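Here is the structure we will look at.
Complex shown without one protein chain; remaining protein chains in place.
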Amino acid sequence: MQWLSAAEAVSEYVKDGQTLYLAGFTHLIPFALGHEIIRQRRRHLTLCRATPDLLYEHMIAGQVADQVVFSYAGNPGVGLLPVFRRAVEQGTIGIQEWTHFEMVARLAAGAAGLPFWPLNTLDNELTERRPRPRVQSPFTDDQVAVVPPLVPDVTLVHTHAADDAGNLYVDGLLGDIREAVLAGRQVVASVEQRLPAAQIRATRLTLLLPAFRVASVSVEPWGAHPSYVFGQYDRDTAFYRDWDERGRDESAVESWLDEFVYGLASRADYLQRQPPGRLSALREAAGQ
Amino acid sequence: MQWLSAAEAVSEYVKDGQTLYLAGFTHLIPFALGHEIIRQRRRHLTLCRATPDLLYEHMIAGQVADQVVFSYAGNPGVGLLPVFRRAVEQGTIGIQEWTHFEMVARLAAGAAGLPFWPLNTLDNELTERRPRPRVQSPFTDDQVAVVPPLVPDVTLVHTHAADDAGNLYVDGLLGDIREAVLAGRQVVASVEQRLPAAQIRATRLTLLLPAFRVASVSVEPWGAHPSYVFGQYDRDTAFYRDWDERGRDESAVESWLDEFVYGLASRADYLQRQPPGRLSALREAAGQ
Amino acid sequence: MTTPPLTRREEMAVVAARLLRPKERVLVGVGMPNLAANLAKRLHAPDLVLIYESGILDANPETLPLSIGDPVLVRDALATISMLDLFSNYLQTGWVDVGFLGGAQVDRRGNLNSTVIGPYDHPAVRLAGSGGAADIAACAQRLILMLPQDRRHFPARVDFVTSPGHPATGRRPDGRGPAWVVTDMGLYDFDSTGEMRLRALYRDETVEAVQAATGWPLAIHPHPTRVPPVTPEEYRALRALQQARGGPRR
Partner (left out) sequence: MTTPPLTRREEMAVVAARLLRPKERVLVGVGMPNLAANLAKRLHAPDLVLIYESGILDANPETLPLSIGDPVLVRDALATISMLDLFSNYLQTGWVDVGFLGGAQVDRRGNLNSTVIGPYDHPAVRLAGSGGAADIAACAQRLILMLPQDRRHFPARVDFVTSPGHPATGRRPDGRGPAWVVTDMGLYDFDSTGEMRLRALYRDETVEAVQAATGWPLAIHPHPTRVPPVTPEEYRALRALQQARGGPRR
């Protein structure tokens, strides 16, 4: 486990052509690390996430991805993902599509080192297009559908805290995070803060992943903005709502990336560019 | 979910001939409920537990079981299980034996409603005697061993607390508990205490199982003695050590059962019979 | 203080809320189902167990969440669990009584499309996709669907079967599948052959209008009724829910 800046971590661990999983379901989405991947202009990535969310909007617009592996390409509570939608409708990006259950089952197989994961659901048009084999149970007459493992080259994750050893801790919504970090060949993390273990044990934070499975940790306050860190800051719903319009306009997306990603050296600069009072309001909304 | 006494719960939910799983790995072993099963003289049960522990010593001696399904029949930290050992060596009880991984994998399959659970381990003499089929992965050349689901008719469990709705909460060592309660057709619980939900949320207790999956809850303080409830009372290691000798003597076992099970109406009486100072010392050892 | 009448969309939420029974476990989808389920919990079903596919068990949101992963859903929830745990050990095993879904298209068998308008490989509109919808449709004990009704949303054939309904051969043999469809024109159930059937109309709708908004010859219950009007209590609960929406946290 190394303590690295986000720039160093991406430079060291994220390579062109890799399969990445940027974890987090609505909660704890690793925007700081994702933006760093855009800034360092990685190319030909396969980006996996149950919910591509605005992070993959940014990354698709930043042209880092050849393919998106996903299960729900919506803007949560708002509508669709305009950049993703445009790329798919124009055929400029490849997709591989699953249901949520299939996605997390694929991660679970990856996490456990198993060649498949069984599940008991119905076939549908997705499983007709992308056949989902069935396996015969040796114990009964049952046949069960199976999905292949998903083993990301790197899983990137943002969590509440790391202790001095680099153990990662979270609270609140787990979504797909646990399976995603367990499945990754390497885990690159950013955290809100670094805290002594004794201090962490006095809170409700629970272990996500032990340090021996973590490649690097970067301390990145607000590293999940505009998504949220439960108990630290709330979701920036205005940003998500605004994206519905901004994302439809290619040049607006470009200038947003220029202003908030390419034109900045680091996350600290990103935070300075936020509208006055916005971040403090999100802290207050989280009860801080 | 009903609030019942332990006697009512066993009377209502535990029937002759059933397959039971009394959950808890060293920690949170449901002695109060198990003793009640002996007292009510159930018969022909199949008793499943990763570690039969002293609880199944008592239950085998109480002649409730035809068969034991297990993975480690030791007295943890002390030695063997004399009653179990005698029954097996004399052929008076049937056994079905697994490894720990196989036991929890069987519970996981039961919990998820799957016809088998895959695992990647080597064959050994147990898997030669009790063939463990292999399943071909449709995605790769890999074959993977599979074990059948374990679905207890009733899983019995002891936990730290239930809230007023009957949701069950635990802390500390989980062992096989989570998979065991998820796998059971019915879940019969005893708890150290009933607490308002708001009070529970201020602690480090976490949800084990929502009330809608719980058949009954019995408030039974010290319900896990001589095993332990993390943070409430420590393990009664003297009892475990003493059993090594007591268990070798059939008449000593009989008189122990007479004194501590058959001769008592309830757990409250059991607690009164404990040597003076013993329980308070266990509380102190747990930092209470 | 003015008391504007409910929009038809709001009335849909009231009608759908009435279909939920006390203590049921409801897996709540994005959008209108979210409004309806939270409304039922504030009316006749306070013990309703709200489950969200993000891994939230027994949510008790103070205000209406914008998305299914919002912090307001987590704050007073019984627990957050992993999606794997939720889908494997709760949904897959039949512990979810009601799956509550929206979508872009539904057909006469209750097949639901939330994936694409037009051909999958050359989409006219690329929608969000299944999320958990296909899994919920497969495993929940019964489904309630909510869609606005017109020929775009009710085509003869959905462009893509994201979440399968009743098979062409009859109702689902396991007793599961679509049970109700709530639209802005009426309420539908499914007959013994698994065919969607008009059950009740809103006060100002006609069978003719409903048929005109439907892309196939609509089956009609022998005795279709009128949807009972929104009660003052329902009205107040809905307004209170919406006013709290997006407001500051107390």
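Order of writing sets the labels: A, B and C. Residues in every chain begin at 1.
The rule is simple: a residue touches a chain if its C-beta (ideal position, glycine included) is under 8 Å from a C-beta of that chain, and two chains touch if they have at least 3 such contacts.
A quick note: this is a predicted structure, and the numbers were derived from the prediction, not measured.
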Among shown chains, those touching the left-out chain: A, B
From the list B:Thr46, B:Ser71, B:Ser137 or B:Ser190, pick the residue that touches the absent chain. B:Ser71
By the document's definition of touch, the residue of A:Ala9, A:Leu33, A:Ala73 or A:Ala111 touching the omitted chain is A:Ala111
Pick out which of A:Thr99, A:Asn124, A:Ser137 or A:Asn167 touches the chain that's been left out of the picture. A:Asn167
Consider the whole complex, including the chain that is not shown, and state which of B:Ala7, B:Val88 or B:Leu279 touches that chain. B:Val88
Touching the absent chain when the full complex is considered, from B:Gln2, B:Thr121, B:Gln199 or B:Ser280: B:Thr121
Which chain A residues touch the hidden chain? 111-114, 167, 182, 197, 206-207, 210, 212-213
Touching the missing chain, which residues of chain B? 25-27, 50-51, 70-74, 76-78, 80-81, 84-85, 88-89, 91, 97-102, 104-105, 107-108, 119-126, 129, 172-179, 228, 230, 234-235, 237, 240, 285-287
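One rule holds in what follows: only the chains that are shown with their structure count from here on.
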So, in whole Å, the Cα centroid of chain A is separated from that of chain B by 39
Need the CA-centroid distance for the pair chain A / chain C, whole Å please. 28
Check: chain C positions touching at least 2 other chains come out as 81, 88, 92
Among the residues of chain A, pick out those that touch two or more other chains and give their numbers. 119-120
